[in-house]
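Moving on to chain A:
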Amino acid sequence: MIRSFLSRYHPRYIRSLVYMLQASEYDVRDYLKWYHRTKDFTHVERRKSLVKTGKVLLLLGMAWIVLLLLYGAAIFLWWQSDALFASLLGLILLLLTPFLLAYLIVIPLGIIRFFIQLPVEYFLLRRTQQELATHKAVKIAIAGSFGKTSMREILKTVLSQGKKVAAPPESFNTPLGIRKFVNGLAGNEEVLIFELGEYYPGDVAALCRLVNPQWGVITGVNEAHLEKFKSVDAAAKTIFELADWLGAQPLYINGESNLAQKNARPGDLIYSRSGVGEWKVEDAKSDLTGTSFVLIKGNTTFQLHSGLLGLHQVGPLAAAVDIASRLGLSAQEIERGVAATKPFAHRLEPRTDQSGAVTLDDSYNGNPDGVKAVIEFLASLKDHRRFYVTPGLVEMGRRSEAIHREIGKQLAAAHIEKVVLIKNSVTSWVAEGLREVHYDGEIIWFDDGLSAFAALPHLTVKGDIVLLQNDWPDQYA
Partner candidate 1 sequence: MKKTIAVIFGGRSAEHDVSIITAHTPIIESLLASGQFDVWPVYIAKDGSWYADKQMNDLEFFKHPDFESRLLRQKKVQLLFDRGLKIIWPGMMQKTVHIDVAFPAMHGTFGEDGSLMGLLRMAGVPFVGCDLFASAVSMDKMLTKHVLAAEGIPVVPYVWFTKYDWEKDKKIWLEKITALQRPLFVKPVHLGSSIAIAKVKNDTELENAIEVAFHYDDKVLVEESVENLIEVTLPIIGNDEPQLAAIEKPRSKTGFFDYTEKYLSGGKKGGGGVNNEYSEIPANIGEDLTKLVLDLGKKTYLTLGCSGIARVDFLIDGSSHRVYVNEVNTLPGSLYVHNWKRAGVSGVELVTKLVTLAEERFKSQQETIYTFSSDILSKSGGSKMGE
Partner candidate 2 sequence: MKMIVQNLAIEYRDEGSGPVLLFLHGWKDSLHTFDLLVPLLSADYRIIRLDLPGFGESEAPRTAWHVDDYAECVAECIKKLGINVGVIVGHSLGGRIVLKGIAANILDAQKIILIASAGIAERNTFRILFFRVLAKIGRLATAVPPFGFFRELLRKRLYGGLESDYLSAGPLKETFLNIINEDLSASAKMVTKPALLIWGSEDTQTPLQDGKRLATFIPGAALEVIPGSGHFVHQEKPAEVAGLIRKFAS
């Protein structure tokens, strides 16, 4: 209690505030929520640390000036006036300084945003829009609550076998990110792939206006970012702004996501592990070495093997094959392209440690559909002792309890031997879900993610499989 109070007077406090702003991507609402929840301000930088950008330095400087001004004012009051009232006021001001600072720091942020950032952005985006409109490449847009990055990587890998493909890398799915990407284009690209990030209604429509896509993929709709959308329907509506934009142009929809399929229009192409359009999937298998399946349409047969893990990858791969064949890639190019797909960083990425235990790093997967697919994959791996490690999922809104109980039930049904849970507000529901269906394995608790990661190498032996599900950014810890 005292410690947390004192931490507001620690020299590191200001840095912590600026870090919290940066980590919540300068979203004032997110920042304030985090601020109100935080007790100890000396330890907010757990997983990442402050990146010193120009904006950050500006904020730090301003915050220090404000702090010194407040202290100055307080001391002035206290010293100058011999009236009891004034010196008392000074003392209160002195004590309140850190609290005031936390709110005052938002003001320079607003100044930066309204007078610098927004006008510059507007100008840049107009230019980007014009440049993309005249670019000859086929533009494919990917929208969805989850699985966008995987879809982008699959498409990029497969199509690259026969076309010149470019796609903005990770975290370039905001307007400014796309601007940066367009700046770097050579002009001779044949396919451009865009991820359309969505946080609030209208986001996807705005991005469509910016990139002008001719093809679309909707990877699924679920409760991800529900804290911001309030309802799944609102999320679905935002994501399907892509469908509205495309009109009659081809749109692929993930048939394994109920919420996505529900909103599909007649004529949309539904993909799933059983096929896409007229393509039928047969003989699909997946283990630690990858996923293989046969794709058949009329007389055409593809024997495909991908390095990606899990049967839930078959649908997106099939969709990519369909797009590739429509774009005119040859059979060899398509087979080679699928063979070249391999797990992406932190998305069910396998890694074998010195002692022979296999870690499946799925820490970027934090949505219920992804979790379900992964548990299903784990269930198919026999003759291994399996560890499932998770701090739970974030931003699930009011559905959080139900979703976490369901995860518990799925884990029990899959007979996962060890469930490793990080103590927090949501994992207790996972444990309750497990107990509800009389889970026969062991639940291991840790106070925080770091101690769990430190302990895991000492809990595993050769042949064990350790799945790391989702990682919590600092603002949710």
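On the choice of candidates, all candidates are chains of the complex that A comes from, given by their letters.
Structure notes:
We adopt the following convention: a residue touches a chain if its C-beta (ideal position, glycine included) is under 8 Å from a C-beta of that chain, and two chains touch if they have at least 3 such contacts; residues count from 1.
Keep in mind that this is a model prediction, so the values were computed, not measured.
Note on chain A: across 1 or 2, the candidate touching it in the complex is 1; the others do not touch it there. Contact residues on chain A toward candidate 1 in their complex (touch as defined above): 353-357, 444-445, 451, 454-463.
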